[in-house]
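After this line comes chain A, so read on.
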Amino acid sequence: METLIVTAIVIGAYCMCIAKRITALVRGFAMQSFFLCLYTLVRAWKEHSPELYIVAGLLFCLKVMVIPYSLDKICRKIKVKDNLGLFVNTQVSLVCALAFTYGAWVFSNMAVPGQDPAMTAALTASLTIVMAGMFLMVFRMKALTQTIGLLVMENGIFLLASSIAGGLPFFVEISIFLDVFVSVIILNIFVYRINKLFTHIDVTKLTRLKG
Partner candidate 1 sequence: MKAVELMVQFLFLCIIAPLVSGIIAKVKNNLRMRKGAPVLQPYYNLIKLASKDEVVSATTSWVFRIAPVIVLASSLAALLLAPAFVSANSANAAGDVLAILFIFALGRFFMALAGLDAGSSFGGMGSSREMFIASFAEPCASLAVFSLFLRSGSTNPEFLAHAGTLNAGTIFAGLCLMMVIIAETSRLPVDNQETHLELTMVHEAMVLEYSGRALAFIEAGSYIKQIVWFGILAHILLPATVSFSAGLVPVVTAVMFFFGRIAVLALVVAVLEVVIAKLRLFRMPDYFGFAAVFGLFAVISSLMGI
Partner candidate 2 sequence: MDYFILAHIRFIFDPLSVFFLAVIAAVSAPALIYSAGYLKGQFNRPRIVFLHALSVVFILSMAWVVTSADLIAFLFAWEVMSLVSFFLVVFEHEHEQSVQAGVIYAIMTHVGTGFLIAAFMLIAQYSRGLDLDSVRVACASMPSDVRNLVFIFLLAGFGTKAGIVPVHIWLPYAHPQAPSHISCIMSGVMIKTAVYGLIRFVIGLLGVTEPWWGVLVLILAMVSCLAGVIYALMEHDIKKLLAYHSVENIGIILLGVGACMLLTAMGGTYWALLALVAGLYHLMNHAVFKGLLFLGAGAVFKATGTRDMEKMGGLIRTMPWTAGLFLLGAMAISGLPPLNGFVSEWLTLQALFLGAFHAAPGGYRLFLGIAAAVLAFTSGLAAACFVKAFGITFLAEPRSQQARGAQEAPVSMRAGMAVLAGLTVVLGLGAVWMIRALVVVAGSAASIDTAGVSFGLNNLVISPAPGSGTYLSVPLIFLALALFAAGITVYYQRINKRQVTAFRTWDCGYYSLSSRNEYTATAFSKPFRIAFSFLLMPYRRTRKIWDTFYQVRSFSYETHTTPVFKKYFYDPLLRLIFNMAGVMRRIQPGSIHLYIGYIFVTVIVLVIMMRRY
């Protein structure tokens, strides 16, 4: 059951890697977050812990509803051209993503030898997602993608936390959520400002400060 959901999450990451348009990216993110939320619900149901239900609820509100919505709103507001500039085309991106998965698998075998396969799978999955997020940030040109990449990485880490570490302390979880939320808001603000000043959000062109 969990394994399936985890697989779905990873697939979500793949989708984002091959997404060409921001809207698609946002959809992908929403989907991934949704599966993440599902995963948390399952665990909550298994462990009968009210905290996890709350966390899942938060997850749903924030990552599935509010954040994608705000991102969409930004896209519409600043009327960026919809495609996010690719440094590497989709095929290569996909290959990279697979490579990430493989690397993550090797790594997780190296890191925690002799764990049960589910654990290893979870670790692999979450690391894949983190790396995918990193990939998005490095190889996509638009400012928004970097916001999303950040969120994706955060998703991966959340997955990791809830899968292998058996979840973080409740209070920590909350504060992390808060942080993520605030950071998204602030990033959005700055995207506005960038757009206002530079009339584009192509961060590859932000190279005034160098040396």
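How were these picked? Simply put, all candidates are chains of the complex that A comes from, given by their letters.
Just so we're on the same page, a residue touches a chain if its C-beta (ideal position, glycine included) is under 8 Å from a C-beta of that chain, and two chains touch if they have at least 3 such contacts; residues count from 1.
These figures come from a predicted structure and were not determined experimentally.
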Would you mind flagging which of 1 or 2 touches chain A in the complex? 2
In the complex, chain A touches candidate 2 at residues 87, 107, 134, 137-139, 141, 146, 203-204, 206-211
